[in-house]
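The other protein chains are all here in position, but one chain of the complex has been omitted.
Naming follows writing order (A and B), and every chain is counted from residue 1.
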Amino acid sequence: KTLEDVLKEKGVITEEDYKEVNKSRPVSYKLGQGFTFTSPDEKFQGSIGGSMQLRYTFTDLDDANGSQTDTSEFKLRRIKLFFNGYAYSKDLTYKLQMNLAELNNSNKNNTSKFLEETYVNYRILDEAQLRFGQDKVPFARQELVSTTALQFVDRSFVTDAFKPSYDIGLALHGKVAGGLVGYQAGVYGGAGQNTFRSSNDNSFAARIVANPLGDMAYSESDVDNSAKPLVSVGASYFRDTIKNTAGALETNNLSFANTKSGWLGMGLSTFNPNEKIDTNSYGIDAAFKWHGFSAQGEYFLAQADGQTTNNTLRAHGFYAQAGYFILPGQLEVAARYGYLDPNRDVTQNIQTQTQGAVSYFFAKHNLKVQADVTNIHQQYATKSNTDDMQYRLQAQVIF
Amino acid sequence: KTLEDVLKEKGVITEEDYKEVNKSRPVSYKLGQGFTFTSPDEKFQGSIGGSMQLRYTFTDLDDANGSQTDTSEFKLRRIKLFFNGYAYSKDLTYKLQMNLAELNNSNKNNTSKFLEETYVNYRILDEAQLRFGQDKVPFARQELVSTTALQFVDRSFVTDAFKPSYDIGLALHGKVAGGLVGYQAGVYGGAGQNTFRSSNDNSFAARIVANPLGDMAYSESDVDNSAKPLVSVGASYFRDTIKNTAGALETNNLSFANTKSGWLGMGLSTFNPNEKIDTNSYGIDAAFKWHGFSAQGEYFLAQADGQTTNNTLRAHGFYAQAGYFILPGQLEVAARYGYLDPNRDVTQNIQTQTQGAVSYFFAKHNLKVQADVTNIHQQYATKSNTDDMQYRLQAQVIF
Partner (left out) sequence: KTLEDVLKEKGVITEEDYKEVNKSRPVSYKLGQGFTFTSPDEKFQGSIGGSMQLRYTFTDLDDANGSQTDTSEFKLRRIKLFFNGYAYSKDLTYKLQMNLAELNNSNKNNTSKFLEETYVNYRILDEAQLRFGQDKVPFARQELVSTTALQFVDRSFVTDAFKPSYDIGLALHGKVAGGLVGYQAGVYGGAGQNTFRSSNDNSFAARIVANPLGDMAYSESDVDNSAKPLVSVGASYFRDTIKNTAGALETNNLSFANTKSGWLGMGLSTFNPNEKIDTNSYGIDAAFKWHGFSAQGEYFLAQADGQTTNNTLRAHGFYAQAGYFILPGQLEVAARYGYLDPNRDVTQNIQTQTQGAVSYFFAKHNLKVQADVTNIHQQYATKSNTDDMQYRLQAQVIF
């Protein structure tokens, strides 16, 4: 029992007082948001919390082109701490989030992924807000869903192939008509997460979303067992200019520029070793939720043009996923298909993934265990196609 | 005076109420555990705290084989912050600990040691608990003693030569009969702290401990001036398979695989440059405390077998230490001897360390100053043996 409880029982404070003072308790806890501290004058508020994603992965590699070593891996996939709140006024909010798991041995020459959302947001109106600092570039619906609110163990590989991910910049965003329409538009450094470059090429991104049946949060799986149907459709655009320096991109800190998994990184040989490359990316997406059923899909289209050679690289891809709660709010099964053609002018280079997932939610997305199975199909021009199988188990807790 | 004090004095709340509400104060402080926040429904609790070990070391190198430069070094030895608590239920606990001092210049290509204990623990019973995430591999008593609860400025070099230290995995552990017996058994990634590898070789560790006179915590020095004698005996086992890749181990993030101080790392030339090495390590240990006196010792035995060459590397070593409080709970003197033979099939390679320590405890292990002197004896086959002297002074505060 708290002091407030005792005083109410004794009649020292009234029911109304009780409600009033509980609103301004110096310490409170809200599920998914950690512990919150509020100054007595209510001009300052700060919350501290975190999340853990602990993962086991077994990968059974296809031996079609010779014997492969399977891998059995325990991993701290994401270990996050956040510190956010408002200061001086409720209209001036800040967020600071770290992903401690990025300081691992695989990533030892790149600590720039430690710091994630790090910004100050000023709300002029709900419809017009300014955000300065580092945030996710507003491109791709699934990227804007927090990794703690996914339907599968992780995002689709197609989203990772097209998204820019984090960058530093200045954005204007807002919600119109109570969330029926939302928009974001911003200019960014253009080199990615906590990364700087000696250039005057900045990137630009814009996204618009319509929620005709009412505001719909960026969160997968219908954990709330929505009584009324919810639907959301969106469109995203992103442009950037990146220099090819001696055959390597000047940055690999943008997800689509990663040489192993990004459309631009994989197709880099299209361009001269020292030319600037203009990229334009487009995405359309939709999501739906009702009575425990949810579905989501996106189509991406991207093109890169060399400024010197005029060579062109074109990529496209999509994913579609759906899930249903067998036990409402608790046990969900889901399926997903993803397709990526990283270079439309080349044949025999298609990648597809077919996935099935089972998730148990103890406290919605805040405490859950997820398992998924993935068939990773990869075409090769010069050797046999492969079908690797990946089995993942992940425990997630937000505290 | 707190509000609770004032209300008790005025008779608004009773003595019983006072005790009750103080149990659920939103903020409390407990020595060694930092500030603790509890949600009003007592379903969530989080603690924030940290510790600092600030050290000065003077090393007087033996000039037997030519003139050596002595070193005078100030060091942030360990700067830790922790965040732990329970969530959703008191049976579901989590811990997240960082060692900020690892982000130093000596370690600049390896940030993986930043994140230490990072796990979720679920207690089914006291006797059976599951732990998923990163923790110390349960091998070696002294490794399981927190670095803040040591009798000397740091652990024995023998413990460091045999212990795996941190790894990510899944463990089952518990205490039986109120702590008379404790056990831990787990499967781990096998590559060490925040480190992953492309292999299906996982490691396994198990440890059992008996405390016949009652539960005895993993803590050196009898700071509590125990009225009743306490004794503890334990045994540990660890196995792992590590690949030798072009003459270097695939991981150096396991303490025993360190090329300068680990038994396996030092004896690496025994094996072919590209073979897998199976390792088996064994340890037995005992500890005793009574009336300000304490003693502790361990013996380690380890063997590595090359899968291709069938070559074998065998190492063993031990340490024994004892301390006594001249001023009970405050001033302690201690001595330690450590012996390491990193390769039993080679002569003239023994290392020994003889150490003496004086410690002043202002608030048990939470606030103390320790000084120790070490004679580091090293045998060499091809040159004179050396006896380096090391003088260390360390201030420790847990806040």
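One rule holds for everything that comes next: a contact is a pair of C-beta atoms (placed from the backbone, for glycine too) under 8 Å apart; a residue touches a chain by one contact, two chains touch by 3 or more.
Since we're looking at a predicted model, the values are computed, not measured.
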Among A:Gln33, A:Thr111 or A:Gln330, which one touches the chain that has been omitted from the display? A:Thr111
For the full complex, which residue in A:Glu4, A:Glu73, A:Asp240 or A:Asp388 touches the chain that was left out? A:Glu4
Out of B:Thr69, B:Asn310 or B:Thr382, which residue would touch the omitted chain in the full complex? B:Thr69
Footprint of the hidden chain on chain A, which residues? 3-4, 7, 12-13, 17, 20-21, 24, 26-27, 37, 39-40, 44, 46, 48, 83, 85, 87-88, 92, 94, 96, 98, 109-112, 114-115, 118-120, 132-134, 167-170, 188-189, 191-202, 251, 253
Which residues does chain B use to touch the chain missing from this display? 1-3, 6-7, 10, 12, 22, 25-29, 34-35, 48-50, 52, 54, 56, 58, 69-76, 79, 81, 100-101, 103-109, 111, 362-363, 366-367, 395, 397-399
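We take it that only the chains that are shown with their structure count from here on.
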Chain A onto chain B, rotation angle from CA fit, given as a multiple of 5 degrees: 120
Rounded to the nearest whole Å, what is the centre-to-centre distance of chain A and chain B, using the mean of the C-alpha atoms as each centre? 37
